[in-house]
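Reading through the structure tokens given below for one structure.
For this view, one protein chain was removed and the others were kept in their places.
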Amino acid sequence: MTYIPISPKERDAMLATIGVKTLDDLFKDVPAKHRFPKLDMPPALTEMEAAMELEDIAASNENVRGDLISFLGAGAYNHYIPSVVDHILRRGEFYTAYTPYQPEISQGTLQGIFEYQSLMAALTGMEVSNASHYDGATAAAEAVNMAYAQFRGKRKKVVISPTVHPQYRAVIRTYTQGMELELAGDDGNADLDSSPQELKSLIDENTMLVIVQYPDFFGRVYDYTKLIEAAHSQGALVCIVANPIALALFKTPGAMGADICVGDGQPLGIPMWYGGPSLGFFTTKKSYVHKMAGRLVGETVDSRGQRAYVLTLTAREQHIKRERATSNICSNESLLALAAAVYLSVVGKTGLRQVAELCYHKAHYAAEQLSKIKGMGLCFTEPFFHEFALCVNQPAEEVNAHLLEHGILGGYALGQDYPALKNHLLIAVTEMNTKEEIDTLVDILSEVNHD
Amino acid sequence: MNAPSNLKYTKSDEWFDPSSGAMGLSDYAQSQLSDIVFVEILVDVGDTVEAGNPIASVESVKASAETYASATGKVVAVNKALSEKPETLNSDPYGAGWMVKVEGGAVSDAMDSAAYGKYCEGRSH
Partner (left out) sequence: MTDATPKIVEPTIFDLSSPGRTGVTFPNPDVPRSELPASLLRADLPLPELAEVDVVRHYMHLSKFNYSVDGGYYPLGSCTMKYNPKINEDTCRLPGFLYTHPLQPIETVQGNLALMYQLQEWLKEISGFSAVTLQPAAGAHGEFTGALIMRAYHKSRGDAKRMKMLIPDSAHGTNPASAGMLGLKIVQIPSDARGNVDLKALKEQCDDTVFGMMLTNPNTVGMFDEHIEDVIKIIHDCGGLMYADGANLNALLGIVRPGDIGFDLMHFNLHKTFAVPHGGGGPGSGPVGVAAHLADFLPEPLVGILEEGDDETPPLFGFVKPAKSIGRMKAFHGHFGGGMVRAYTYITMHGPEGLKDVSQYAVLNANYLQARLRSTYHVPFDRICMHEFVVEGQFAGSDVRALDIAKRLMDYNFHPPTNYFPLIVHEALMIEPTETENKDTLDAFADALIKIAEEAKTKPELLHNAPSTTLFGRMDEVKAARDLVLCCWLPEDY
């Protein structure tokens, strides 16, 4: 079926108004030999048939709300999404609107984004937030672009901690391949035990940006204040890639002096959705706002003296500045920024802290129990949030295969990015994991080790 | 449109003051851009600029533009106050709105005030 509401009679009347006989007559500019190709595709389904087909496809997956118990994180997390969030998101007024270029009739989207910006600033301790990027990885890559622009291309080096998410580092490599930059520190063979302070030795007067993750890829929480001071003493900027749930508990990137804080907003009320779409948040200091990519909503008044909101500083963006724009980004993740805003509003100060503490306590309980298993142990001793690297003393993939037989989605096998950690799993625990699930994991891993 | 007679002008709407070495954006250019909200000077004291090379990036509420050097010379001063008050470019383009001063500024094919006035008229329709 289609959604075309025009009857054959109306069609003919319209063709007559245009002055042509048939629909085909409208396409004479198209090269004749290529006109009207026959597409080799299955015939159309009705809504009922399509609904059933999609239900079958979805059901053939094993999901983490019923089919599998999950301890997999590594950048996407199984959190509870309050019912309210999707009820708001399913309002056609929000999801079937375009970018709010006509502010008189888009105040819902505009005020929603303004509140999102405010909430993200509160969470990160930064001064300003833009209206979103595609995901955490592309937001980190845009931080590189911003730093490059800030130094007008005169500084060419980016220092990246090897404990930044491997896929984020990969995206930064892809994004910057035309820029002739030096990416230092981006090495899975680096010494992962060393303190982040060690990055200092890589920072010099040619360094535009230092990127670290918080908690880092292995879940470790460091206070980066001293590293940031060292970077600033060389004139470099610092970007912290942060987990937004962790920020409910831990010192903010703003308080540590970071210049930019980015991250993935998926934990804030957005389903994992097999990896997307999620949301990249991007926050910075007000003094850098003109170099920041992406849309930005500001407060103003309308002609009737009412408080209202508009897209502002738009001359930075591609539709006006074209090749000199701060970035090419146009579509962003607006609806999911709204999801994050609704989530943060409805869980609020109390609920978000509860979620973060639940993650922390459950992860620590799991870590404690797992490290009691003979031959297993935690890889690192630093404080961690809701993920930790567990040494399983045998190839991590084999352990995961065994866990899967018992309906458990094991941790991320770290050896694929860090060759020294081929016997290590990155275990993630959220508020969704019960004590019973954790105990089951411990039981099965105990068996594994006895096999 | 205002174009003081002691200044020289470029086709890309910059002015140059041969007596002081100052350069900036013309009154015509600021009125075309309308409300200017951001200016970034792209050169530093000590740099040598060549006529036609970008010296500043300007953004208004609805438009953006690059400003090019109206003369060749060594930069001896940069108007740092502009970034705090970019609207100065609208209110006083030939005075407090100067962008950069150069030493030994040399101009090639610049217009005088009368020629520039005609040039601007020819573009407004």
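All chains are identified by letter, namely A and B, in their written order; residue positions are counted from 1 within each chain.
Everything that follows uses one rule, which is that a contact is a pair of C-beta atoms (placed from the backbone, for glycine too) under 8 Å apart; a residue touches a chain by one contact, two chains touch by 3 or more.
It should be emphasised that the depicted structure is a prediction, and the values quoted were computed from it without experimental measurement.
*Asks:* Please provide the labels of all shown chains that the missing chain touches.
*Replies:* Over the full assembly, the chain not pictured touches A, B.
*Asks:* So which of A:234, A:318, A:371 or A:393 would be touching the chain we can't see?
*Replies:* With A:234, A:318, A:371 or A:393 as choices, the missing chain is touched by A:318.
*Asks:* Which residue among A:208, A:272, A:370 or A:421 touches the omitted chain?
*Replies:* Answer from the full complex: A:272 touches the omitted chain.
*Asks:* Take the complete complex as the reference. Which residues in subunit B touch the chain that isn't displayed?
*Replies:* Given the touch definition above, subunit B has residues 35, 37, 61-62, 87 touching the missing chain.
Everything that follows uses one rule, which is that only the chains that are shown with their structure count from here on.
*Asks:* Could you grab the centroid distance between subunit A and subunit B? Build each centroid from C-alpha atoms only and quote it in angstrom.
*Replies:* Centres of subunit A and subunit B (C-alpha means) sit 43 Å apart.
*Asks:* Under the definition above, what is the set of subunit A residues touching subunit B in their complex?
*Replies:* Of all residues in subunit A, those touching subunit B are 152, 290, 313-316, 320-321, 324.
*Asks:* List the residues on subunit B that touch subunit A in their complex, please.
*Replies:* Interface residues on the subunit B side: 37-38, 40, 42, 57, 59-64, 66.
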